[in-house]
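Just below is one structure, and these are the notes that go with it.
As you look at this complex, bear in mind that one protein chain is not there, while each of the others sits in place.
Right after this comes chain A.
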(Lines give C-alpha, C1' and ligand atoms only; values in the text may rest on other atoms or scores of the structure.)
Protein backbone atom coordinates (compact mmCIF):
# COMPACT_ATOMS: atom_id res chain seq x y z
CA UNK A 1 0.00 0.00 0.00
CA UNK A 2 1.27 3.49 -0.82
CA UNK A 3 2.29 5.75 2.06
CA UNK A 4 0.05 8.58 0.86
CA UNK A 5 -2.92 8.05 -1.39
CA UNK A 6 -4.68 11.16 -2.70
CA UNK A 7 -7.98 10.77 -4.51
CA UNK A 8 -9.96 13.50 -6.26
CA UNK A 9 -8.73 16.10 -3.81
CA UNK A 10 -10.48 19.39 -4.51
CA UNK A 11 -10.39 22.81 -2.88
CA UNK A 12 -12.62 25.67 -3.89
CA UNK A 13 -12.23 29.08 -2.25
CA UNK A 14 -15.37 31.18 -2.09
CA UNK A 15 -18.86 31.55 -0.75
CA UNK A 16 -20.52 28.50 -2.13
CA UNK A 17 -17.98 25.70 -2.58
CA UNK A 18 -20.59 23.01 -3.23
CA UNK A 19 -21.79 24.88 -6.31
CA UNK A 20 -18.20 25.31 -7.44
CA UNK A 21 -17.70 21.60 -6.95
CA UNK A 22 -20.61 20.92 -9.26
CA UNK A 23 -19.05 23.12 -11.95
CA UNK A 24 -15.71 21.39 -11.50
CA UNK A 25 -17.40 18.03 -12.04
CA UNK A 26 -18.94 19.37 -15.24
CA UNK A 27 -15.38 19.97 -16.37
CA UNK A 28 -15.50 23.77 -16.39
CA UNK A 29 -12.09 25.40 -16.26
CA UNK A 30 -10.74 27.50 -13.40
CA UNK A 31 -11.09 30.62 -15.55
CA UNK A 32 -14.73 29.95 -16.45
CA UNK A 33 -15.70 29.22 -12.87
CA UNK A 34 -14.08 32.43 -11.71
CA UNK A 35 -15.88 34.46 -14.39
CA UNK A 36 -19.20 32.92 -13.51
CA UNK A 37 -19.15 32.78 -9.74
CA UNK A 38 -16.12 34.69 -8.51
CA UNK A 39 -14.90 31.52 -6.80
CA UNK A 40 -11.35 30.33 -7.15
CA UNK A 41 -10.49 26.71 -7.78
CA UNK A 42 -7.37 26.02 -5.75
CA UNK A 43 -6.98 22.34 -6.49
CA UNK A 44 -9.02 20.47 -9.06
CA UNK A 45 -9.55 16.74 -8.47
CA UNK A 46 -5.93 15.87 -7.81
CA UNK A 47 -5.13 12.16 -7.58
CA UNK A 48 -1.73 10.60 -7.01
CA UNK A 49 0.06 8.31 -4.64
CA UNK A 50 3.42 8.54 -2.96
CA UNK A 51 5.48 5.54 -1.94
CA UNK A 52 7.32 5.34 1.36
CA UNK A 53 10.84 6.78 1.13
CA UNK A 54 10.14 8.56 -2.13
CA UNK A 55 10.92 12.19 -2.88
CA UNK A 56 7.77 13.35 -4.64
CA UNK A 57 8.04 16.80 -6.19
CA UNK A 58 5.00 18.91 -6.97
CA UNK A 59 5.90 21.54 -9.48
CA UNK A 60 4.10 24.36 -11.22
CA UNK A 61 4.08 28.10 -11.79
CA UNK A 62 2.79 30.40 -9.09
CA UNK A 63 -0.98 30.17 -8.87
CA UNK A 64 -1.03 26.59 -10.06
CA UNK A 65 -2.29 25.40 -6.67
CA UNK A 66 0.76 23.49 -5.49
CA UNK A 67 1.00 25.26 -2.13
CA UNK A 68 -2.71 24.73 -1.58
CA UNK A 69 -2.28 21.06 -2.40
CA UNK A 70 0.42 20.53 0.20
CA UNK A 71 -1.66 22.31 2.84
CA UNK A 72 -4.57 20.06 2.04
CA UNK A 73 -2.39 17.08 2.90
CA UNK A 74 -2.01 18.13 6.54
CA UNK A 75 -5.27 20.07 6.52
CA UNK A 76 -3.92 23.52 7.23
CA UNK A 77 -6.56 24.12 4.58
CA UNK A 78 -9.71 22.03 4.75
CA UNK A 79 -10.48 20.28 1.49
CA UNK A 80 -13.83 20.77 -0.23
CA UNK A 81 -13.94 17.18 -1.45
CA UNK A 82 -11.80 14.12 -1.97
CA UNK A 83 -9.70 12.08 0.39
CA UNK A 84 -6.13 11.90 1.64
CA UNK A 85 -5.13 8.51 2.99
CA UNK A 86 -2.00 8.41 5.11
CA UNK A 87 -1.12 4.82 6.04
CA UNK A 88 -4.71 4.02 5.17
CA UNK A 89 -6.31 6.61 7.51
CA UNK A 90 -8.37 9.33 5.88
CA UNK A 91 -7.04 12.71 7.00
CA UNK A 92 -10.11 14.53 5.73
CA UNK A 93 -12.37 12.61 8.13
CA UNK A 94 -10.28 13.13 11.27
CA UNK A 95 -11.60 15.13 14.23
CA UNK A 96 -9.48 17.86 15.81
CA UNK A 97 -7.73 15.56 18.29
CA UNK A 98 -6.87 12.86 15.73
CA UNK A 99 -5.67 15.52 13.33
CA UNK A 100 -3.40 17.03 15.99
CA UNK A 101 -1.95 13.60 16.72
CA UNK A 102 -1.37 12.97 13.03
CA UNK A 103 0.42 16.32 12.65
CA UNK A 104 2.50 15.75 15.76
CA UNK A 105 3.63 12.23 14.93
CA UNK A 106 3.53 11.74 11.21
CA UNK A 107 4.00 14.95 9.32
CA UNK A 108 6.67 17.57 9.67
CA UNK A 109 6.59 20.72 7.62
CA UNK A 110 9.24 23.09 6.30
CA UNK A 111 8.20 26.53 5.05
CA UNK A 112 9.37 28.79 2.27
CA UNK A 113 10.16 31.70 4.57
CA UNK A 114 11.42 29.38 7.29
CA UNK A 115 8.64 30.44 9.72
CA UNK A 116 10.95 30.30 12.71
CA UNK A 117 9.65 31.88 15.91
CA UNK A 118 11.68 35.05 16.36
CA UNK A 119 11.10 35.15 20.12
CA UNK A 120 12.59 31.72 20.70
CA UNK A 121 16.18 30.54 20.48
CA UNK A 122 17.27 28.06 17.81
CA UNK A 123 17.02 25.23 20.31
CA UNK A 124 13.56 26.29 21.50
CA UNK A 125 12.42 26.47 17.89
CA UNK A 126 13.61 22.94 17.20
CA UNK A 127 12.00 21.75 20.44
CA UNK A 128 8.66 23.33 19.57
CA UNK A 129 7.00 20.24 18.16
CA UNK A 130 8.08 18.19 21.17
CA UNK A 131 7.19 20.91 23.63
CA UNK A 132 3.56 21.03 22.59
CA UNK A 133 3.38 17.28 22.93
CA UNK A 134 4.25 17.78 26.58
CA UNK A 135 7.56 15.95 26.45
CA UNK A 136 9.87 16.63 29.41
CA UNK A 137 12.49 19.36 29.23
CA UNK A 138 15.56 17.16 29.31
CA UNK A 139 14.33 14.64 26.78
CA UNK A 140 13.21 17.20 24.27
CA UNK A 141 16.46 19.08 24.59
CA UNK A 142 18.42 15.92 23.77
CA UNK A 143 16.25 15.17 20.77
CA UNK A 144 16.46 18.74 19.54
CA UNK A 145 20.25 18.76 19.83
CA UNK A 146 20.44 15.50 17.90
CA UNK A 147 18.32 17.00 15.22
CA UNK A 148 20.47 20.14 15.12
CA UNK A 149 23.59 18.03 14.84
CA UNK A 150 22.06 16.31 11.84
CA UNK A 151 21.96 19.66 10.01
CA UNK A 152 25.29 20.77 11.46
CA UNK A 153 24.07 23.63 13.64
CA UNK A 154 24.55 22.25 17.13
CA UNK A 155 26.82 25.08 18.19
CA UNK A 156 24.21 27.71 17.29
CA UNK A 157 21.61 26.28 19.67
CA UNK A 158 21.51 29.34 21.94
CA UNK A 159 21.33 31.96 19.20
CA UNK A 160 18.13 33.51 17.97
CA UNK A 161 17.06 32.92 14.37
CA UNK A 162 17.67 36.53 13.34
CA UNK A 163 21.37 36.05 13.97
CA UNK A 164 21.62 33.29 11.36
CA UNK A 165 21.92 33.42 7.58
CA UNK A 166 19.03 32.28 5.39
CA UNK A 167 20.59 28.91 4.69
CA UNK A 168 21.16 28.28 8.38
CA UNK A 169 17.63 29.35 9.23
CA UNK A 170 16.24 26.90 6.74
CA UNK A 171 18.39 24.16 8.22
CA UNK A 172 16.88 25.04 11.59
CA UNK A 173 13.46 24.76 9.98
CA UNK A 174 14.42 21.34 8.68
CA UNK A 175 15.77 20.30 12.06
CA UNK A 176 12.52 21.42 13.67
CA UNK A 177 10.56 19.25 11.28
CA UNK A 178 12.89 16.30 11.87
CA UNK A 179 12.92 16.56 15.67
CA UNK A 180 9.52 14.86 15.91
CA UNK A 181 10.88 12.07 13.72
CA UNK A 182 7.87 12.16 11.39
CA UNK A 183 7.46 9.68 8.52
CA UNK A 184 6.53 12.40 6.11
CA UNK A 185 8.16 15.74 5.42
CA UNK A 186 6.19 18.43 3.63
CA UNK A 187 8.49 20.99 2.10
CA UNK A 188 6.76 24.04 0.71
CA UNK A 189 9.22 25.77 -1.63
CA UNK A 190 11.75 25.22 1.10
CA UNK A 191 14.71 26.56 -0.85
CA UNK A 192 13.06 29.27 -2.94
CA UNK A 193 14.00 32.08 -0.57
CA UNK A 194 17.69 31.19 -0.64
CA UNK A 195 20.24 32.45 -3.12
CA UNK A 196 21.24 30.03 -5.88
CA UNK A 197 24.55 28.86 -4.43
CA UNK A 198 23.20 28.11 -0.97
CA UNK A 199 20.21 26.56 -2.62
CA UNK A 200 22.33 24.03 -4.40
CA UNK A 201 24.17 23.22 -1.18
CA UNK A 202 20.87 22.73 0.62
CA UNK A 203 19.62 20.42 -2.11
CA UNK A 204 22.77 18.36 -1.83
CA UNK A 205 22.48 18.27 1.95
CA UNK A 206 18.89 17.21 1.76
CA UNK A 207 19.66 14.40 -0.67
CA UNK A 208 22.51 13.41 1.62
CA UNK A 209 20.19 13.30 4.63
CA UNK A 210 17.50 11.52 2.65
CA UNK A 211 19.90 8.69 1.72
CA UNK A 212 20.24 7.90 5.42
CA UNK A 213 16.76 8.85 6.71
CA UNK A 214 14.56 7.39 3.99
CA UNK A 215 11.64 9.69 4.80
CA UNK A 216 8.72 10.23 2.51
CA UNK A 217 9.15 13.75 1.19
CA UNK A 218 6.59 15.88 -0.57
CA UNK A 219 8.59 18.71 -2.09
CA UNK A 220 6.95 21.77 -3.63
CA UNK A 221 8.88 23.92 -6.06
CA UNK A 222 8.36 26.21 -9.04
CA UNK A 223 11.86 25.54 -10.25
CA UNK A 224 12.17 22.75 -12.80
CA UNK A 225 15.92 22.39 -12.32
CA UNK A 226 15.38 21.80 -8.63
CA UNK A 227 12.61 19.32 -9.33
CA UNK A 228 14.75 17.37 -11.78
CA UNK A 229 17.67 17.37 -9.37
CA UNK A 230 15.97 15.98 -6.32
CA UNK A 231 12.71 14.37 -7.44
CA UNK A 232 12.24 10.62 -7.71
CA UNK A 233 8.95 11.50 -9.34
CA UNK A 234 7.48 14.81 -10.40
CA UNK A 235 3.88 15.99 -10.57
CA UNK A 236 3.38 19.03 -12.76
CA UNK A 237 0.39 21.26 -11.93
CA UNK A 238 -1.50 23.87 -13.92
CA UNK A 239 -4.62 25.74 -12.77
CA UNK A 240 -5.13 23.32 -9.92
CA UNK A 241 -4.97 20.29 -12.17
CA UNK A 242 -2.17 17.75 -12.13
CA UNK A 243 -1.22 17.47 -15.79
CA UNK A 244 1.51 14.86 -15.58
CA UNK A 245 3.20 12.62 -13.08
CA UNK A 246 6.41 10.86 -13.91
CA UNK A 247 10.15 10.49 -13.42
CA UNK A 248 12.32 13.44 -14.46
CA UNK A 249 13.38 11.50 -17.54
CA UNK A 250 9.77 10.83 -18.57
CA UNK A 251 8.78 14.44 -18.10
CA UNK A 252 11.67 15.58 -20.25
CA UNK A 253 11.39 13.07 -23.00
CA UNK A 254 7.64 12.42 -23.02
CA UNK A 255 5.80 15.62 -22.20
CA UNK A 256 2.11 14.84 -21.89
CA UNK A 257 0.96 18.00 -23.64
CA UNK A 258 1.90 21.40 -25.01
CA UNK A 259 1.98 22.95 -21.59
CA UNK A 260 4.54 20.55 -20.21
CA UNK A 261 6.50 20.87 -23.41
CA UNK A 262 6.64 24.63 -23.06
CA UNK A 263 7.42 24.27 -19.44
CA UNK A 264 10.45 22.05 -20.00
CA UNK A 265 11.77 23.53 -23.22
CA UNK A 266 13.88 26.13 -21.45
CA UNK A 267 15.48 23.56 -19.28
CA UNK A 268 19.20 23.53 -19.68
CA UNK A 269 19.75 19.93 -20.70
CA UNK A 270 23.39 20.12 -19.78
CA UNK A 271 22.29 20.34 -16.17
CA UNK A 272 19.94 17.41 -16.36
CA UNK A 273 21.89 15.01 -18.56
CA UNK A 274 24.78 13.38 -16.80
CA UNK A 275 28.00 11.85 -17.94
CA UNK A 276 26.50 8.39 -17.56
CA UNK A 277 23.82 9.13 -20.13
CA UNK A 278 26.22 10.10 -22.93
CA UNK A 279 29.26 7.94 -22.15
CA UNK A 280 30.30 5.00 -24.23
CA UNK A 281 31.65 1.69 -23.02
CA UNK A 282 35.31 1.76 -23.83
CA UNK A 283 37.97 -0.77 -24.80
CA UNK A 284 40.26 -1.39 -21.88
CA UNK A 285 43.77 -2.64 -21.42
CA UNK A 286 44.65 -4.31 -18.18
CA UNK A 287 47.90 -3.17 -16.68
CA UNK A 288 50.44 -5.94 -16.20
CA UNK A 289 48.40 -8.38 -18.30
CA UNK A 290 48.28 -6.77 -21.73
CA UNK A 291 51.46 -5.48 -23.31
CA UNK A 292 52.13 -2.87 -26.01
CA UNK A 293 51.71 -5.36 -28.81
CA UNK A 294 48.23 -6.31 -27.70
CA UNK A 295 47.44 -2.63 -27.37
CA UNK A 296 48.56 -1.81 -30.89
CA UNK A 297 46.71 -4.79 -32.30
CA UNK A 298 43.49 -3.67 -30.66
CA UNK A 299 43.88 -0.10 -31.77
CA UNK A 300 44.32 -1.28 -35.30
CA UNK A 301 41.23 -3.46 -35.09
CA UNK A 302 39.05 -0.74 -33.63
CA UNK A 303 40.54 2.16 -35.53
CA UNK A 304 41.47 4.03 -32.33
CA UNK A 305 44.48 6.16 -31.58
CA UNK A 306 44.45 5.45 -27.86
CA UNK A 307 43.13 3.04 -25.22
CA UNK A 308 41.96 3.27 -21.63
CA UNK A 309 44.15 1.37 -19.23
CA UNK A 310 42.92 -0.10 -15.93
CA UNK A 311 44.60 -2.10 -13.23
CA UNK A 312 43.64 -5.62 -12.24
CA UNK A 313 40.82 -4.25 -10.04
CA UNK A 314 39.46 -2.31 -12.98
CA UNK A 315 40.59 0.93 -11.35
CA UNK A 316 41.34 3.56 -13.97
CA UNK A 317 45.06 4.03 -14.55
CA UNK A 318 45.43 6.31 -17.60
CA UNK A 319 45.45 6.44 -21.39
CA UNK A 320 47.86 4.64 -23.64
CA UNK A 321 48.27 6.40 -27.00
CA UNK A 322 49.46 4.66 -30.19
CA UNK A 323 52.68 6.74 -30.11
CA UNK A 324 53.42 5.70 -26.56
CA UNK A 325 52.78 2.03 -27.31
CA UNK A 326 55.06 2.22 -30.32
CA UNK A 327 57.84 3.92 -28.39
CA UNK A 328 57.63 1.13 -25.83
CA UNK A 329 58.02 -1.45 -28.60
CA UNK A 330 60.81 0.44 -30.39
CA UNK A 331 62.83 1.06 -27.32
CA UNK A 332 62.39 -2.39 -25.81
CA UNK A 333 64.25 -0.92 -22.90
CA UNK A 334 64.16 -2.93 -19.81
CA UNK A 335 62.71 -1.26 -16.77
CA UNK A 336 60.48 0.95 -18.77
CA UNK A 337 56.99 -0.50 -18.59
CA UNK A 338 53.59 0.64 -19.67
CA UNK A 339 52.87 2.61 -16.55
CA UNK A 340 55.64 5.10 -17.26
CA UNK A 341 54.27 6.15 -20.62
CA UNK A 342 50.60 6.41 -19.67
CA UNK A 343 48.92 9.77 -19.90
CA UNK A 344 47.27 10.22 -16.52
CA UNK A 345 46.33 13.85 -16.86
CA UNK A 346 42.84 13.52 -18.23
CA UNK A 347 39.51 14.64 -16.79
CA UNK A 348 37.96 12.03 -14.53
CA UNK A 349 34.31 12.39 -13.69
CA UNK A 350 31.65 10.37 -11.88
CA UNK A 351 28.55 8.79 -13.38
CA UNK A 352 26.18 11.58 -12.31
CA UNK A 353 28.30 14.60 -13.16
CA UNK A 354 26.11 16.89 -15.27
CA UNK A 355 27.36 17.73 -18.73
CA UNK A 356 27.48 21.37 -17.75
CA UNK A 357 30.36 20.51 -15.46
CA UNK A 358 32.01 18.20 -17.95
CA UNK A 359 32.38 20.86 -20.58
CA UNK A 360 34.80 23.18 -18.80
CA UNK A 361 36.85 20.23 -17.58
CA UNK A 362 37.42 18.98 -21.09
CA UNK A 363 37.87 22.42 -22.58
CA UNK A 364 40.82 22.97 -20.24
CA UNK A 365 42.63 20.15 -22.03
CA UNK A 366 41.53 21.39 -25.49
CA UNK A 367 39.42 18.23 -25.77
CA UNK A 368 42.70 16.41 -26.61
CA UNK A 369 41.53 13.32 -24.75
CA UNK A 370 38.20 11.85 -23.79
CA UNK A 371 37.05 12.07 -20.19
CA UNK A 372 37.04 8.91 -18.09
CA UNK A 373 33.83 8.10 -16.24
CA UNK A 374 34.34 6.18 -13.02
CA UNK A 375 31.86 4.93 -10.45
CA UNK A 376 32.01 5.68 -6.78
CA UNK A 377 34.50 2.84 -6.23
CA UNK A 378 36.82 4.33 -8.80
CA UNK A 379 36.17 1.60 -11.37
CA UNK A 380 36.11 2.66 -14.98
CA UNK A 381 32.64 2.58 -16.47
CA UNK A 382 33.07 4.41 -19.77
CA UNK A 383 34.39 7.40 -21.61
CA UNK A 384 32.92 10.62 -22.88
CA UNK A 385 34.29 11.92 -26.12
CA UNK A 386 33.93 15.46 -27.28
CA UNK A 387 31.53 14.58 -30.07
CA UNK A 388 29.03 13.10 -27.60
CA UNK A 389 28.80 16.38 -25.71
CA UNK A 390 28.20 18.43 -28.79
CA UNK A 391 25.60 15.99 -29.95
CA UNK A 392 23.81 16.27 -26.63
CA UNK A 393 23.87 20.06 -26.76
CA UNK A 394 22.48 20.02 -30.26
CA UNK A 395 19.66 17.83 -28.99
CA UNK A 396 18.63 20.46 -26.48
CA UNK A 397 15.03 20.36 -27.56
CA UNK A 398 12.21 18.00 -26.93
CA UNK A 399 12.14 15.05 -29.25
CA UNK A 400 8.80 14.62 -30.90
CA UNK A 401 9.57 11.31 -32.53
CA UNK A 402 9.35 8.11 -30.70
CA UNK A 403 12.64 7.45 -28.96
CA UNK A 404 13.43 4.11 -30.43
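Convention: a residue touches a chain if its C-beta (ideal position, glycine included) is under 8 Å from a C-beta of that chain, and two chains touch if they have at least 3 such contacts; residues count from 1.
One rule holds in what follows: contacts and distances are computed from a predicted model.
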Identity of the absent chain, which is to be given by its UniProt protein name, from "Thioredoxin reductase", "Sulfide dehydrogenase (Flavoprotein) subunit SudB", "Putative glycine-betaine binding permease protein" or "Na+/H+ antiporter subunit D": "Putative glycine-betaine binding permease protein"
Per the touch definition above, residue among A:113, A:154 or A:200 touching the missing chain: A:113
Contact with the hidden chain (one of A:101, A:165, A:253 or A:305): A:101
Chain not shown, touching residues in chain A: 71, 74, 76, 99-104, 107-109, 111-113, 115-119, 128-129, 131-133, 176, 180, 186
